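A single protein chain has been omitted; all remaining protein chains appear in their positions.
A, B, C and D are the chain letters, set down in written order, and residue numbers restart from 1 in every chain.
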Amino acid sequence: MSKLVYLVPLLPLIGFLINGLGRKSLTKSLTAIIGCGVILISFIISLVLFFEVKAGHSEVVTYFDFITAGNLKIPFAFQVDQLSVVFLLIITGVGFLIHVYSTAYMHEESGAHYARYFSFLNLFVFSMLLLVLGANYLIMFIGWEGVGLCSYLLIGYWFKNPEYTAAGNKAFIMNRVGDFGFLLGLFWLIQQFGTLNYSDIFSKAGDMKINDAALVGITLLLFVGAVGKSAQIPLYTWLPDAMAGPTPVSALIHAATMVTAGVYMIARSNLLYTLAPTTMGVVAIIGLATAIFAATIALKQNDIKKVLAYSTVSQLGYMFLGLGVGAFTGAVFHVMTHAFFKALLFLGAGSVIHAMHHEQDIRKMGGLAKRLPVTHWTFLVACIAIAGIPPLSGFFSKDEILAAAFSANTVYWVVGVIGAILTAFYMFRLYATTFLGKFRGSHEQEHHLHESPKAMTWPLIILAILAAISGFVGVPAVLGGHHELENFLSPIFAGSVKLVHDHHEIAHSTEYMLMGVAAGTAILAILYAVSKFSKKPDLEEAQGFGRVLQNKWYVDELYDAIFVKPLKGFSGFLNAVVEKSGIDGIVNGVGRLVNYGGRQLRLLQNGQVGAYILMMVVATLVLFIIQLFV
Amino acid sequence: MTINHYIFLSVALFCIGIIGVLTRRNMIIIFMCIELMLNATNLLLVAFSKMHYLAASVADAATTAGTDGQLFVFFIMVVAAAEVSVGLAIIVMMFRNTHSIDVNFLNRLKH
Amino acid sequence: MNPNDVFITFPELLVWFPLLSGLIIFLLNKEDQVKKLALTSSFITVAIVVASLFFTDKKYYNFNNVSYFWLPSLGSSFALMYDGMGRMLCLLTSLAFPLAFLSSYNKSYTKPNSFYGLMLLMQSGLIGVFCAMDALVFYFFWELALIPAYFLSSRWGGERRIQTTFKFFVYTFAGSLLMLIGIIYVYLHTPDFTFSLRSFMNTKLPTEKEEIIFWLFFIAFAIKMPVFPFHTWQPDAYEQATPSVTMILSGVMVKMGVFALIRWLIPVFPYASQLFANFIIILAVIGMVYASLIAWMQDDLKRLVAYSSIAHIGLMCAAVFARDESGMKGVMIQMFNHGINVIGLWIVVDLIERIWGTRKISELGGLSNASPVLTIFMVVIALANLALPLTNAFVGEFLMFNGLFSHGIWTTAIALFCIILVAIYTLNMVRRVFYGETKRENVLSLKTIDVNVKTALVIVVLIILILGIYPKPMFELTQDSVDVFMSKVKGLF
Amino acid sequence: MIAIILSALWGVVMMFSGIFFKRKSTAGIIAILGIVALIFVSLLEYHSYLYLPLDIKGMLTFSAFSQVFNLVAFICTLIYFLLNASEFEEVGNDVYEYYALIFFILSGICIVTSFNTLLMLFLGIEIISIPLYILAGSDKRNLKSNEASLKYFLMGSFSTGIMLMGIVFLYGATGTFNIQAMHLGADKPTPMVAIGLVLLLAAMSFKVSAAPFHFWAPDVYDGSPTIFTSLMATIIKVASFVAFLRLFDTAFGKMHVQWQLLAAIIAAATLFIGNITAVFQQSVKRMLSYSSIAQAGFMMLSIFALNTFAKEGIILYSAAYSLASIGSFAVLVKMKDYSFEGFNGLRKTNPFLALMNTIFLLSLTGIPLSAGFIAKYYMLIGTVKNGNYFWLAIFAVLMAAISAIYYFRLIQAMYFKEGNAEAKPLSTTYKAALVITAGLVIFIGAFPNVLIKALYN
Partner (left out) sequence: MGITQLLFWLLTVMTLGSALMVIFSKNPVHSILWLIVTFFSISGHYILLNAQFLAIVNIIVYAGAIMVLFLFVVMLMNLNESSSPVKNKWLRFAGVISGGSLLLVMIGALKDTESMQKEVLMNTGNIGLINNLGIVLFKDYVLPFEISSVLFLSAMVGAVVIGKK
């Protein structure tokens, strides 16, 4: 059966081709069926694979040599193991739901564009599957770039609008900055290990000493790639802009799947990272910083999608914190739960926007609870989940990360908890301003307010259920559970777990205390937020420090000032001065010199015999002197 | 007399000719100076021929060494005569067209 | 068939056939006749090359190598060899011309017969360069490819064409004359006084001389490629020449330089090329960044493409001098792929100019509303240009960077900086030209994207995708040349 | 030997036929007959079917080298006649005399290429020069022609004086005029020999118009009637080069290293001045005269190199350069306007002339597959082989690159510039001759062996 793994990415590709080539001829419904159908089938296959792997045989399926250069052989191979199937399920599952959702959400689009949308979406799923299935870093990189491309295409889906396309460029280019590091890391890997296959590399890396310079370098460079892809400091600014794309796209790409590619990559190469504690420290700090920093920004955003975007960034920060402190399972766990509730949040937001006729400013909403019951309830579930209130999923995953952070370094934990409080606060600020209070929109908006169609609500409901219960696959031992996910993934992380066995186990009492503090403070924050914003939301422009937050700490402006402008100026200088008058000037100068020489030299030919003979005599004289006295 | 007397004499004569060519603008004079140069060479040739003759006649009295030098002079005179005839013809033609014998009068051809 | 009796070898066939058809075309004067004949002949050439790909085996030696005395007194013999790299580049050449013809098929030139005739002469010259095994023959073809290029691009093209082409000509001519001196010098030191590549390789020059002669060769090739800072002729020439000529210039002729580095320069001067490798790599890398930065500033599509191609060539040059096996393979297939991609770019640019009547990015906009098809082609080719995985350029660039890495991490880092820059300028171009609101109405009806241009573009895109997903054939094709090269430079580092 | 006699005799024949035939056009026919006979005879001589048992006391020696060169010179002359026969009548009334003088010149050329004593060299050069003074001034009404003639005459006879002084000093030092009997050693020359050498170098450089003794050339070439310019600039010049090479190879060959530097300097100067000055010229005729100086610079390389490559090369160069120059001068003659603008758009008005001229110009530039390339190539390989002064070769090629500037300027004018250049009507013989010339240029370029092998029969 696992020979059939190639079908998993292939089907979306086929969907892409059919929808892309036949976009003129296909009817919308047909497009929708193809678009969703292929994903559904690959979801089913992934399920089968999952159970196979659970039954306990994971394997590497090789198809053909992609690159063979001297001793460097890179096959086109897929790896089916615990980690990849988990991601397979997330991608295809959530992906399928989002596809279904999109069929309704994108319905106003004309046929061709509709098909274009679905083909891009399928292409994205294809590349994402490639990313997680690849059995070596090159295939991963192919998927890595592929998802980047799709996000570029989908952000700029409404290509008429220059801001949107600009956002697409920004996303792609920032990802390129990440790829810069990633590629460099790959080359270093090749130089170090002579291969890119996971299995060979990890087996070779096993017997390298801790903090080997090469390993630190490689892991850091790979991490740069992850920073770009998963929108961490300093390369996170593209993600909020990426909200320009259609909301389901934001749900799928910029919340559930693509942005977690970095997490996947580090989890995949966990051994290398555990061998390079220095890098681990960097990862943890970056993650923590991102988590808190993004959370602060999210406090003051008024665009519903922007809030969610920054919360995504911050949640990703948590995942990296988890990775940084060695809680790989926790990170993957959080990826899963986050995929559910964040997708749910985005889809809910989408449903709201749909209902409000593309109004995204929460200050113009309010009191939608009655009008959009399904959306409201599902949204609430998601908010509770992300806020980390037991027993919903977010609690378990976040708690696992925080616990690990605590055992690594108390400061991590403190900051992490503060971040969690902020999360709870801004999420419920959003919830309250959107759904509670009374409606603040215009009249025809109010007149048209209605619950979204079934195709949109059902995915919400399913995701809500998942967001609610998915936490129970990872109930920690303290709460009498035995963490199925950890057992399932243990083969992947076995190597690194062996290395960090000295990881001192923290007492149960402490754990209870930690959970209590986290959950309690979160609840307090929620209550404060709800009470504060359900009655009188802050409609006026933020002042003072709030303004700074609202303008995202002016980071974009900063980057513009230190990177973009100088570079532009410099290349302008090169183009105008160095190229034109410098290099080309020299070349033309030679020509002009020859011409000038011709004009001057011919004056020697002054037409007077006397002068000619004189010059001949002088020349003879010179020859004499050279011949006789030199 | 030793040969260097003759060498210096004719070289001097030769250079006088050159100086004449360089300093005068009257083309006839210039031409005459060229003749002067030729005569310098002739003189030196004869001197050399006698020198070689002397050197050779020590070995055998009936040598004809050096004869060729004098014959060369003869040929030079021949050529000179021919040149003069042509040259004067050209000069006359010039004078006919432009009533001047100034070499610098003609410099349409330049640069 | 029996491998030993050959009527005519492939290289000869490939050199003479375009030459003859070119000469025949000179005599015709009906435009459509001329076009048909030119197109057919170019396709036949493709067929020949494709056929030749089945005779790569050792036992077909006589099909692929020819050599007979030409100037015995000079020890020069008309020797052609047809090895992997030669095949690959001949394939590129033979593909480039049909593409060029197709894309401009319904465009009428003044004096079509001389245009197409010269084109085919150039083709024969180029193929000769790629097959020559004898230094003098190599030089001959090197010039023979230049002369038609000169006439083509100064007879047909923009209004500043004469000066720019002339600059290009004198520049390259001076370079190749320097190379001639180098050839002569090496020849005089060959053990058996022949110009054959083999004896050139066996010649051991005194080191201090080798250092000088190396530069004589390198400058010629550097001008041809062109490598920073010898590149200034290129953007003007590309801008001014007529598109189908530009395709050949940038798609094929530029490869002559890279080819010459691999076939002649480094194997003949292994010591000097090792000595100066650092310097040249740094030069090339600087050139890459420099050209990318300038390409960013360009407002003229043609100039933008020109500078981006300078950047790509710089990478090839650097990778060649890194002399790492994987890098070499990268160079090999990148020579082919870059040719195809840049031709695709030119086709699209030419279309845009023909349809919208301008090449200025600032004046264009929202073309995708008018012509989604063109947009799709352009986007695919642009993605190939920035070496996105699963497009043909990726494999090559990946390997080249990898080869460069073996030379040093910092140079690689600087060079890799270009993948960011290339993304910046390519995507900006795509965005400003194709996206947004329509700025300018098309002067021609879109009917002018007629079937032959579409065919050309489809061919390009297919090659891009197929070689992007399954590059293996190219690797196998060029394996032997890489082995020869590596064996030459192995001993030294 | 017979060639010398025959050419001299045919000169006389031409003179007298001037009395019997009144029609100018017959002169051309008779001349062509004569030159054909000359070619035939010298072919027989070359294959030694014909031999004149005449004791010339070692005044001349006819080597294969000189004979091959004579053949080349004769063939070039034949082509020259075929191309310009009609133009002779334009110049003046004394057509028969012009032909007669040219035949005398030919006998002079034969002497100069096979001389063995300085006396014969002197006589030969005079026989070449004196008729040239006349031909230069043959357009009597035209002041430019007069001026050219006068300048050529004055400076020519001056250089004769210089040369004689050189000969005298050599005689003084060695006691003989026979260049083979001089036996000058390889070590540093005595002052007398040195002076003789330098003076002879100067005089010969003057004859071949090598800088800085070239000043006469542009003016004289420019002023004289174009057809005679093309004679002077090609056949005469290469003949003088052969004499130059023969003299310095036989007399001073052993002490080559002692005077190489001078030759190198002269070659470099000639290349530089010739090429650079040609760039700015506005009249094609004058450009071609400067270009002939530039080409002389390349030929000087053979004097510098003085090895087998140089000797074979000078033959090739003579053929290649003479043919190409005669051709493009012949094209020039047919043009109404000699300025560059006068050639604008010749492609449209007269594609045949344009194509032919392009071939000649490409050959002069030294593009492969044209004779010019092989010739230049031989010069360069000789220079590099020589071992010293490697910079000279590089300098030479850079100058060759510059030469492309002015040659291609003409091609540009003909092909890429708009305009309507006017050319005189062309006779069929002219066209045929032009095609033959172009064919030879390409043939020699492709198979130079034919010529090289002839040197070693």
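Criterion: contacts are C-beta pairs under 8 Å (C-beta built on N, C-alpha and C of every residue); 3 or more make two chains touch, one makes a residue touch a chain.
Since the model is a prediction, treat every value here as computed from it, not as a measurement.
One chain is not displayed; in the complete assembly it touches the shown chains A, B, D.
Considering D:6, D:111, D:155 or D:243, the position touching the chain not shown turns out to be D:111 (whole complex). Touch with the chain omitted from the figure is made, among D:26, D:142, D:190 or D:307, by D:190. Across the interface with the omitted chain, chain B contributes residues 1-9, 11-13, 15-26, 28-29, 31-33, 35-36, 39, 42-43, 46-47, 49-51, 53-55, 57, 64-68, 70-71, 73-75, 77-86, 88-93, 95, 101-102, 104. Listed by residue number, the positions of chain D touching the unshown chain are 4, 8, 11-12, 15, 56-57, 59-60, 94, 97-98, 100-101, 104, 107-108, 111, 119-120, 123-124, 126-127, 130-131, 133-134, 137-138, 140, 149, 173, 190-192, 194-195.
Residues 610-611, 614, 617-618, 620-621, 624-625, 628 are the ones on chain A that touch the missing chain.
The rule we apply is simple: only the chains that are shown with their structure count from here on.
Separating the centre of chain A from that of chain B, both taken as means of CA atoms, is a distance of 98 Å.
Chain A and chain C have CA centres that are 38 Å apart.
In chain B, the residues that reach two or more other chains under the touch definition are 21, 30, 103, 106-110.
Chain C has residues 170 in contact with two or more other chains. Residues of chain D touching chain C in their complex: 312, 362, 367-369, 377, 380-381, 384-385, 390, 393-394, 397-398, 400-401, 404-405, 408, 412, 415-417, 448-449, 452-453. Within the complex formed with chain A, the residues of chain C that make contact are 167, 170-171, 229, 231-233, 290, 293-294, 296-298, 325-326, 329-330, 366, 368-369, 372, 383, 388-390, 394-395, 398-399, 401-402, 405-406, 409, 412-413, 416-417, 419-420, 423-424, 427-428, 431, 434-437, 470-472, 475, 486.
Listing the residues of chain C that touch chain D in their complex gives 71-73, 139-140, 143-144, 147, 150-151, 154-155, 161-162, 166, 169-170, 173-174, 177-178, 180-181, 184-185, 187-188, 212, 216.
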